[in-house]
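Every protein chain of the complex appears in place save one, which is left out.
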Amino acid sequence: MSHTARLLISCPDARGVVASVTSFIHDRGGNIVDLDQHVDPDSNAFFMRVEVERGTLDIGPGEFDESFAPVRERFLLNARCEWCDRPKRVAIFVSQEDHCLADLLWRFGRGELGGEAGGEVVGVISNHEVCRAQVEAGGLAFHHLPVTPETKAEQERTAMALLGELDVDLVILARYMQVLTPRFVAAYPSRIINIHHSFLPAFAGARPYHRAHERGVKLIGATSHYVTDELDEGPIIAQRTAGVTHRDAVADLVRKGRDLERLVLAEAARVHLDDRVLTLGRRTVVFG
Amino acid sequence: MSHTARLLISCPDARGVVASVTSFIHDRGGNIVDLDQHVDPDSNAFFMRVEVERGTLDIGPGEFDESFAPVRERFLLNARCEWCDRPKRVAIFVSQEDHCLADLLWRFGRGELGGEAGGEVVGVISNHEVCRAQVEAGGLAFHHLPVTPETKAEQERTAMALLGELDVDLVILARYMQVLTPRFVAAYPSRIINIHHSFLPAFAGARPYHRAHERGVKLIGATSHYVTDELDEGPIIAQRTAGVTHRDAVADLVRKGRDLERLVLAEAARVHLDDRVLTLGRRTVVFG
Amino acid sequence: MSHTARLLISCPDARGVVASVTSFIHDRGGNIVDLDQHVDPDSNAFFMRVEVERGTLDIGPGEFDESFAPVRERFLLNARCEWCDRPKRVAIFVSQEDHCLADLLWRFGRGELGGEAGGEVVGVISNHEVCRAQVEAGGLAFHHLPVTPETKAEQERTAMALLGELDVDLVILARYMQVLTPRFVAAYPSRIINIHHSFLPAFAGARPYHRAHERGVKLIGATSHYVTDELDEGPIIAQRTAGVTHRDAVADLVRKGRDLERLVLAEAARVHLDDRVLTLGRRTVVFG
Partner (left out) sequence: MSHTARLLISCPDARGVVASVTSFIHDRGGNIVDLDQHVDPDSNAFFMRVEVERGTLDIGPGEFDESFAPVRERFLLNARCEWCDRPKRVAIFVSQEDHCLADLLWRFGRGELGGEAGGEVVGVISNHEVCRAQVEAGGLAFHHLPVTPETKAEQERTAMALLGELDVDLVILARYMQVLTPRFVAAYPSRIINIHHSFLPAFAGARPYHRAHERGVKLIGATSHYVTDELDEGPIIAQRTAGVTHRDAVADLVRKGRDLERLVLAEAARVHLDDRVLTLGRRTVVFG
């Protein structure tokens, strides 16, 4: 658990926002540990992330909203404060390919994404049984929700109920091969992260490695993004590519791609858990 | 000018091709300096590049075809021998953006692509006047062929006649913003290299950096490829990407992209001049 | 020329610095366009860069020091304000290899480093004649200061006098193969940028590509850094690497390295001209 709170702000750009917000924090005894801001030149939207030590801050979660209201109203701020008083509760969805799952479990287990880093896996949900053993070996709950065309709607309701019970903050789709319905997506806005195995927007949709091979590209990629109603069209959080040659068959692309997928999904999870991501339409601001 | 000849072969895969071809070379006194081969597992097509010292070879360009005929016929080889007895003659097409042009002229002038490396710029053709000074400063001929919708067909015929007179082996489109007609393309199969300012197949067509920015990608790219009749669909020779962040406006993407374009176009020119590229449909084999 | 001023601050970390500085700016009518800050956890040093629109700022270069004194004294700030009322005056030193020089001249000439971007080349100094033509072709002054062991001391004095006359703000060593004396270095603290053709600290000193090849590394690199009295030990601004294989001879390493050198030197020049670099001992803070 972090000893800091993070204030995330977006608003129409205006003179004096930084000074007003930082003075507000200073006046409440807060020490600014990290501050990053950005103005999008096209939309004139202003974004800021301020990380504040909680130790000397003389207000807490209960008082913040009222206390901050004058600043918020003056600048029409869209603001939220992450108090970090508990780790974010994470559910991982997976189908049969376990490379991202295994990687995430390692990272959460060793403190790279968990503990101080802010996350805790509270359950793994799968439409297959193959990953049960490794999940349970780590002392985590594994929920098998098999999906057929007939049961898909009902199983998604079951999954959503489960997420509600588990009080989940973040859903990670670690190669989960089912498309979520708009209802599910709407319940977790900018809180469902997917990994797609191509450098989007190239090869959106199915079988990207096969199509990349057919097209004869000289690099492959992976993309992590927030899920929206349009398939593979959500705001991109991280992307990577790696070179391939004529010697690489589809199976080599798949193998090389797994390394990219692991890295790119873990990176997205890390910056999300660290409250570093804000969205602007189909784009993201990811503060370093 | 190189002291080697390069034999390029493609054929249906068969037992004994490598042994037969290398024995043929050995029996004619040739010393193999470099050999690379590849079998495409999908099509079962076999590709080979053999580089041979010419010094002790007891046959020359005149005798090769007849001498090699038995091997060629036995394995149904598609074979060509590049004797490298003169530098490849290169024409560069450019419009107004000169970063690729300036880079190529430097590389040809300093021997990175020219001289021993196999190429010689015999002319620069442009639909604008802006690059004339720097081309002529390097002692090269600059041909201004302005294009309007009305004159486009005629100017292309003029350009083709000029290429014929100059006995051009390779055409490099260094940010030439006109689409070539099928007639032009057919005259130089696998001998016209274009640079596209995106990681194809993403953002094929116009204004790729603007579209990349709108989509919110976290990397941009550049692609060099042979030109075919389908726009931005030709066999890819080289690709690179570079990371971008929310701080990068379109102008930054354009700036970062210029570096990628230069590198990727120069790389394609280098491997082509070195006779390292073979095509298989929309894919290329680029021998290292 | 930019329409903004940049305030660069370092100090021991303390509560309230950000609030005080941003309020100071806001109270003088300034609009903060960009703010970035960093606290080094080891030394507890605080760094900040604030970019402010000059249009509505009610103080100018003449009044800043006195006006800002209370904030400066309260937090023991080390502060400087770059008013950007003229482009930074840049001198380029080069020996015989011209790839970095040609690249920089292109970038300054096309506005990537010059004009709005903040720099202007006011002269090129070389201990050889080979680059004269291309420098003068660009309308720039070329100063030939040949160096022998006997004349080295005197020629450096001549060079320093020339830099003084030219009122130079930044010196770029674009593959200048002479070591500068401490006197020269002391005259331009954090204002001389060098390119070294290895990923420092590996292969500091002479012939790095040869030594890289002998060692059998699988990647080569380039490093741009501020020059200090210790050879190749100054604060690093930018570094890049590229993969090499057993097929790459020393000449290939040199060729691939040139691409890295160009990119890494240009990147260092760009962030320096943009006032994005602060130093902390042998390290740099390079604000994105």
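Letters A, B and C mark the chains as written, and numbering starts fresh at 1 in each.
The rule is short, and it goes like this: contacts are C-beta pairs under 8 Å (C-beta built on N, C-alpha and C of every residue); 3 or more make two chains touch, one makes a residue touch a chain.
Worth saying up front: this structure is predicted, and the values here are computed from it rather than measured.
When the omitted chain is restored, the residue from B:26, B:183 or B:210 that touches it is B:26. Although one chain is not drawn, its touching partners on subunit B can still be listed: residues 15-16, 18-20, 22-23, 25-26, 31-37, 39, 56, 288. Against the chain not shown here, subunit A presents residues 98-99, 102, 106, 110, 112, 137, 245, 247, 255, 258-259, 263, 288. Not every partner is drawn; the one left out touches subunit C at residues 38, 40-42, 199-203, 214-219, 221, 223, 235-241, 245-247, 249, 281-286, 288.
Throughout what follows, only the chains that are shown with their structure count from here on.
Comparing chain C-alpha centroids with the centroid of the full set of protein C-alpha atoms picks out C as the closest. When C-beta pairs in contact are tallied for every pair of chains, the largest tally goes to A-B. Inter-chain centre distance (subunit B to subunit C, centres taken as mean C-alpha positions): 37 Å.
Each of residues 288 in subunit A touches at least two other chains.
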